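Data first, discussion second: the structure below is written as structure tokens.
Complex shown without one protein chain; remaining protein chains in place.
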Amino acid sequence: MAETFGISEKTGDGVSVVSATGEIDIATAPPLRRQLEASIDRGPAVVVVDLLGVTFMDSTALGVLVGALKRTRAAGGALRIVVSDTRVLKVFEITGLTEVFSIFATVEDAVRG
Amino acid sequence: MAETFGISEKTGDGVSVVSATGEIDIATAPPLRRQLEASIDRGPAVVVVDLLGVTFMDSTALGVLVGALKRTRAAGGALRIVVSDTRVLKVFEITGLTEVFSIFATVEDAVRG
Amino acid sequence: MIDRIELSLPASAELLVLARLTAATVASRAGFDVEEVEDLRLAVDELCISMVEEGAGGRLRIEFVRDAGLIEVSCGHEPEPGGAGSVTGDPTLRDLSARILDALVDEHGRDTRGGQKRAWLRKQRARQEA
Partner (left out) sequence: MIDRIELSLPASAELLVLARLTAATVASRAGFDVEEVEDLRLAVDELCISMVEEGAGGRLRIEFVRDAGLIEVSCGHEPEPGGAGSVTGDPTLRDLSARILDALVDEHGRDTRGGQKRAWLRKQRARQEA
């Protein structure tokens, strides 16, 4: 029941890792969007979005990720997504976005690229 | 979300341990009552009701335990309750039933008496 | 800001979990702490129990009103057309239920209007507004 949504960020060596936990929906997507914009605007070569702790996400969450992908590309960087939960992966699959995003199974893999 | 209510029983050496897990409410109390009645009617000296895996209980659950206590006493046996969760313990406290039941913190303690 | 949430459902034991989930969500949103959220979850369960006695049928209409740190909940029973209305329960259970409500909420009561039974409660958050 507790609204366990959270965001944290780790930066170093030209890589920013933004980790989200809990449910990303229309209520919690805006803080994620603001964090991603802030991280991207600092200009790292790679932004990793770690969704390992995410238990639910909907089209609003996907919209935030699509916006972040465009913003990273415009800044000449790369955006990589980390997903392992099959439910979360399913949301990317049914919207065809597995073709659009670079998706990795662990943060280490995503950092390595 | 999953309705995780469950009941199991272990019997031996004149002691029956009935373990409940999940939420005991007006919907799930009846199967618990039937299990307790069956266990008591087999005539063990001690019936232990293990509530360690219980995440929610209400007055209906208390009613089942009060009924089981009466039934055990009528049969010349003893009923012991195992609780460790503070929320579950609170339900006994605010109804004054900590005075009525023998409550233990572990199944081992309850079996020993 | 005042939130009003209404839930209407068959008076069925298996659906009370929805009243509890709604109670906990409303309480969280009102800034109740974890203990108070659990208190309201249990109190709303007790409020509704008396309206879903076995065989009574009909529907429950549960209303949650939140005004800052105060939550009011009422649970009314709408009998089925031609139904028997809600049955009076076991006095031991009624007494246990009343003790739980006494301990967990600030005020609670029951009334009957036009043959429809209703139980209500009111609980104020302890913590001051952040």
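Read from first to last, the chains carry the letters A, B and C; within each, the first residue is number 1.
We adopt the following convention: contacts are C-beta pairs under 8 Å (C-beta built on N, C-alpha and C of every residue); 3 or more make two chains touch, one makes a residue touch a chain.
Every value quoted in this text rests on a predicted model; they were computed, and no experiment measured them.
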Given A:Ile7, A:Ala45 or A:Val66, the one touching the chain that is not displayed: A:Val66
Subunit A residues touching the omitted chain (full complex): 3, 23, 25-27, 56, 58-60, 62-63, 66, 87, 91, 94-96
Subunit C residues that touch the omitted chain in the full complex: 3-10, 12, 14-15, 17-18, 21-22, 25, 29
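Assume only the chains that are shown with their structure count from here on.
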Inter-chain centre distance, subunit A versus subunit B - centres from mean C-alpha coordinates, in Å: 46
Whole-Å separation of chain centres (CA-atom averages), subunit B against subunit C: 26
